[in-house]
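Only one protein chain is missing from this complex, and each of the others stays in its spot.
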Amino acid sequence: MNYTPSEMMIVAAARALAGVRTVFVGVGLPNIACNLARHTVAPALELIYEAGVYGAQPARLPLSIGDPTLVSGATSVVPMADLFGLYLQGGLVEVALLGGAQVDRFGNLNTTVIGDYAAPKVRLPGSGGACEIAIHARRLFYIMRLSRRAFVEALDFVTSPGHLTGGDSRARLGLPGAGPELLITDKAILNFDNPQREMQLVSLHPDVSLASVQAEVGWPLRLADDLAVTPPPTDDELHLVRDVLDPQAMYR
Amino acid sequence: MNYTPSEMMIVAAARALAGVRTVFVGVGLPNIACNLARHTVAPALELIYEAGVYGAQPARLPLSIGDPTLVSGATSVVPMADLFGLYLQGGLVEVALLGGAQVDRFGNLNTTVIGDYAAPKVRLPGSGGACEIAIHARRLFYIMRLSRRAFVEALDFVTSPGHLTGGDSRARLGLPGAGPELLITDKAILNFDNPQREMQLVSLHPDVSLASVQAEVGWPLRLADDLAVTPPPTDDELHLVRDVLDPQAMYR
Amino acid sequence: MTELLSMAEAVARYVEDGMSVAIEGFTAFICFAAGHEIIRQRRRDLTLIRMTPDLIYDQMIAAGVARKLVFSYLGNPGVGALHAVRRAVEQGLPAPLELEEYSHFGMVARYVAGATGLPFYPLHSYVGTDLPRVNERIQFVTDPYGGKPVAVVPPLHPDVAIIHAQRADPQGNTHLWGLLGAQKEAAFAARRRIVVVEEIVEEAVIRADPNRTLIPGLIVDAVVHEPYGAHPSYVQGYYDRDNPFYLAWDQISRDASQTQTWLDEWVYGVPDRAAYLAKLGDATLKRLQPGSAPSGSVNYGEYR
Partner (left out) sequence: MTELLSMAEAVARYVEDGMSVAIEGFTAFICFAAGHEIIRQRRRDLTLIRMTPDLIYDQMIAAGVARKLVFSYLGNPGVGALHAVRRAVEQGLPAPLELEEYSHFGMVARYVAGATGLPFYPLHSYVGTDLPRVNERIQFVTDPYGGKPVAVVPPLHPDVAIIHAQRADPQGNTHLWGLLGAQKEAAFAARRRIVVVEEIVEEAVIRADPNRTLIPGLIVDAVVHEPYGAHPSYVQGYYDRDNPFYLAWDQISRDASQTQTWLDEWVYGVPDRAAYLAKLGDATLKRLQPGSAPSGSVNYGEYR
């Protein structure tokens, strides 16, 4: 295998952005994935950052969500009230990429605490913009590494709503976005494309066994009817990731 | 008399702004009065215009509330959401100048209709920003010519609240600003400085009789304990108005 | 995606009979070119939305395009009344005109609610006034933190917003400076947006100053390049308000037949804005030219 699991994640996420116009981006892996998509399957993709940036064209790999390279040369830089009000709550974000410390089978996310809220074992960062991003983005993709600590039967805290208790529970509460659609991991791709809106395995990355995926998930994982194998990264995709987007290998 | 009634109004209004820091200005007479104050009794006076301008330094007499001369050289020019939200509703406007087609004895203003709202005899401009200016300005000054058609017993429509039904009725509704304090006319100066917050005559302009004032007011006008005579415009004030602020005599 | 269209194409494509249309720009950036084209294309039953209807809606209402007006101040700014609007409201001529009115802040709040997807927007206006009595859309809600009830207004979603600005790139990314009014909010609140500009510039000009971008091309359906499209109102740094015309309109518009004669000559009688400008003449445009007052340039920094 001439690529890393992180590279496979980046490439799979980029491919999922084919034809998308606006994406709400985080730093790190998601940022590389979005820029890869802009160079390949989504040339019209506009990058939106919660710091207030629309249409960023970063000249280097951004080191944080508010890196000055995101500002210089952007299409528009606005107060965060406008970014969250006009763009996100206004319904202009087509896809958002999120991750979390814990996810459950309906795609709800926890980024707040491990343990009890009042006396936490681990105090995590909290929501940031994730709570409202999960509510408003028309489509929601997750990027997370598979691990038994992260894929849990019950969250310690619901920071960002996925499909809540499944089925149409999200629509019944009136949440505008469609909720999590895709979950890209280092071992496999999962989605929520069933009436229960339950996480299901749809594609294993090359050379990954079903058992090794199930081993990292804290409940009996549902399988899609047709289980595929993820096409490996192409030479062109690897070249862009390695030589153009992350030449210092910070996120691979 | 070597000055016009309008010049007396402008000068009296300017003097009332002594020491004031921020004033919400309309065009025409109020604009000249504020600029006169800036040249005389209120050098630190900052002019605020509802179009979104803070700290205007107009290079010519503005022809409308949104004249471009108000923008060039201003301290700050902001969206109207900010002007009304941050400055006005935020409580930063110390004095506002208003006028109207009708005013009653408690200083309520009508700028909406003469006659019935659904079938008006005269359709007036409506509120503009007046409704919220009257609610929020910490101090409220009116500039209006005395006339029986304007100073009426009962308004056809309450566009902007003055002291409502008098006394503490304004405070009881929770309106943040103190309500009308001063009314400057072409013949006299009136205020509301009594427990009933009823309009009262405090100063007659030179050579104006009490009877000629009462003749233009549609109810028996209350008199202050000490009735004064307004000091006439000084040569310096007249020079500034005539030669600097309104050289084309548009508002005199 | 955004298209570069002529004004005639943009109006034909996006403004239909019965729609609600907001031509915004508070006393400035008023797109008379769009209003005149709507008159020429004889649209009917429009709901016209604007804080200050100004001369452009007076002309459009005189021409019979509207059935309703949503507004907050009905005047010829700095001059007097809007006589054609008054004829419609007071006498039903040429046709009755329904009014829905707010204060300025109420209109701004409606645009903000529309632009940000909120079901209502709170503001401390209207208490003690007759406005809620004549406009049932103004409501009051309880403060959950124990304060007094606060007024709210509902979101406004014009079918089309038409915004005039100094410059945009071909993708519709728009720079605007001077009075910002509620143009951004109106554009985001609308279902379709036409941006009309004095100049089309390269994308790099826009990207060099991203804080100046009021409207992103993302929400722009059509860009129209129409120099002097806001005459007789003004565009900061490009031309001044043609005040003699604002004064002249006060006379013209007092008389219904004179108003129609003016429309015949200056709107129906010209095919487009270029013909209007040719008729107006270079002397007028020259008279309206401002002096230079540069903003100065700041450094955003190159971060590689």
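Think of it as A, B and C in the order they're written, each chain with its own count starting at 1.
Just so we're on the same page, a residue touches a chain if its C-beta (ideal position, glycine included) is under 8 Å from a C-beta of that chain, and two chains touch if they have at least 3 such contacts.
Bear in mind the structure is a predicted one, so any value in this text is a computation, not a measurement.
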{"item": "Residue among B:68, B:99 or B:129 that touches the chain left out of view", "value": "B:68"}
{"item": "From B:46, B:104 or B:216, residue that would touch the chain that is not displayed", "value": "B:46"}
{"item": "Touch with the omitted chain, as defined above, among B:19, B:91, B:115 or B:231", "value": "B:91"}
{"item": "Among A:18, A:44 or A:80, the residue in touch with the chain that has been omitted", "value": "A:80"}
{"item": "Listed residues C:75, C:178 or C:216, member touching the removed chain", "value": "C:178"}
{"item": "Footprint left on subunit B by the chain that the document does not show", "value": "21-22, 44, 46, 53-55, 57, 59-60, 67-69, 71-78, 82, 85-86, 89-92, 136, 176"}
{"item": "Where the missing chain touches subunit A, by residue", "value": "27-28, 50-53, 62-68, 71-73, 77-81, 84-85, 88-89, 112, 117, 120-132, 135-136, 157-161, 164, 170, 173-176"}
{"item": "Contacts of subunit C with the absent chain, listed as residue ranges", "value": "117-124, 139-145, 147-148, 150, 152, 154, 166, 175, 177-178, 180, 205, 208-209, 211-212, 236-238, 240, 290-304"}
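Operating definition for what follows: only the chains that are shown with their structure count from here on.
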{"item": "Chain nearest the global centroid, as defined over all protein CA atoms shown", "value": "C"}
{"item": "Busiest interface, counted in C-beta pairs", "value": "B-C"}
{"item": "From subunit C, the most remote chain by mean C-alpha position", "value": "A"}
{"item": "Subunit A and subunit B, separation of their C-alpha mean positions in angstrom", "value": "57"}
{"item": "Subunit B and subunit C: spacing of chain centres that average the CA atoms, whole Å", "value": "28"}
{"item": "Touching two or more other chains - residue numbers and ranges from subunit A", "value": "none"}
{"item": "Shared interface positions of subunit C, touching two or more other chains", "value": "112, 184"}
